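Complex shown without one protein chain; remaining protein chains in place.
Chain IDs A and B follow the sequence of writing; residue 1 opens each chain.
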Amino acid sequence: MNMTTALARLLIFPGILFAVPAAWFFLWVERKAVALMQGRIGPPFMQPFYDFVKLLGKDTPPRSGIAGGLMRAWPLIAVSTAAGAVGLLPVLPASGGFQGDLILLLALLEVPSICIIAAGFSSRSLFGEIGSAREAVLSVSYNVVFLLAIVSVAASQHTFRLEALAQMPPSPLLWLGILAILICLPAKLHLNPFSLPNAEQEIYSGPMVEFAGPELAMWELSHGLEWVAATGLVATLIAPHITLWWAAAIVFVALSFGIVLLLSAIAAATARLAIDTTVRFYWQCTLIFAVLAVSSALFMRLRS
Amino acid sequence: MNILTMLWKNLWGGSRTLRFPLRPKVTQRYRGLVQFDPELCTGCAICKFRCTSRAITYQAGKGEFTWSYDPGQCTFCGRCVEGCKAHALSQESACPPIYLHSGELKKTYTVARRAPAPKTAPAVPKAAATPASPKLAETPATGGTQ
Partner (left out) sequence: MKLWNRLMCYCRRRSPWIFHLNSGSCNGCDIEIVAGLTPRYDAEQLGVRLEGSPRHADILCVTGPITKNAVRAIKTVYGQVCGPKAVVAIGSCPATTNVFIDSRTLDGPLNKHIPVDVFVPGCPPRPDAIIQGIAKAAEILAERGKQQPAAAKAEPVAIEVQP
């Protein structure tokens, strides 16, 4: 694809111009859905936007040295990689792409978690270190299932191009892979029951404990962009192949919305699990999905 | 599965939330701010003695006294209301208001002392009352403050 298409995808749709309002929208949908399911009315519609602007106007505590510079840099890296991940999603048909852009998408999806871990350690706070250690353990646990599932779906099609994966015909392997990814999404997005890293009352917001003001605004924005990227990935895998570009965009947004509602229902229905139960869940119960996906991919490859 | 049915009912059953700035009604027995009636007060200062948090202060002067009450210091226990023999104190059944400056809600009253009401001589002599008159006609006293 040429430069203008690439720039349009990165900046307009599904890039920054779409992703940032969509991030705020999905954050609101999650809070409102959880509130309605708990019998309350939730925040008003523009609430994540108000939070973002308010945080931009607050002071930051004085920071010095390399740790201070790093603390200012991690949220920016998280936002830019999450926005890049959203920009890579194959929403529109015939949107181009290149060999191996699945690998790039997975790498870009991983960087925000790594930024959170690094930020907790560079904040030099005890609570930050505890939160980062928990986030690291959680990341290792769910990533095994996540990556195995998606790589096996890709390997069965003999390709790493996202567009080919988006257009592949539905098969039991695809549904198995999507189920495995959906089980990993609450951990990736810090939702109940796997919301341990930023436990508010237990470890004083974990890795985020020392961040304030515009840095915190960037962290919230990167969290919203992670929502869009992760739900968008599952939506593009589920969506059937549609040739009209506006119909494809609408179906993408509708499917992402549905996945957000599903994740909110899971978040409202469960409580936070402790770290040992979480790790046990991912290594004992869900690893079977990943093993099934890999073995069926190998089986299909050997047959074809 | 119980939790899922609960969530479903909450989602479609509507919320029980009070929309700000609506507030729930308090009951008649709610102990709110202490109301003072200068007409009934006799200046005995039992309320100041009984007050647990020194919200009530009393200053005696020549021919008058000063009574003041600070809701910020008050703990709304109701001991002053219970102890007032002249029933000059009552508690309104409403929530105390928020305020912005310390001591803003303090109220001070200066009450002039009054002579007590003169006792009038009984018009009819009470010799007709027999000691053995049954007291069944008297209704039992209604319970006062609990």
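Going forward, a residue touches a chain if its C-beta (ideal position, glycine included) is under 8 Å from a C-beta of that chain, and two chains touch if they have at least 3 such contacts.
These figures come from a predicted structure and were not determined experimentally.
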Among A:Pro43, A:Gly68 or A:Pro93, exactly one should touch the missing chain; which is it?
A:Pro43
Which of A:Val153, A:Leu216 or A:Val234 sits in contact with the chain that's absent?
A:Leu216
Against the hidden chain, chain A presents residues 31, 35, 38-44, 46-47, 49-51, 53-54, 56-61, 125, 127, 198-201, 203-205, 208-213, 216
Footprint of the hidden chain on chain B, which residues?
15-21, 23-24, 26, 52-54, 70-76, 95-100, 102, 105
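Everything that follows uses one rule, which is that only the chains that are shown with their structure count from here on.
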If you average the CA atoms of chain A and of chain B, how far apart do the two points sit, in angstrom?
59
Write out the stretch or stretches of chain B touching chain A in their complex.
3-4, 7, 10-11, 13, 15-17, 19
Quick one: in the complex, what on chain A touches chain B?
35-41, 265, 268-269
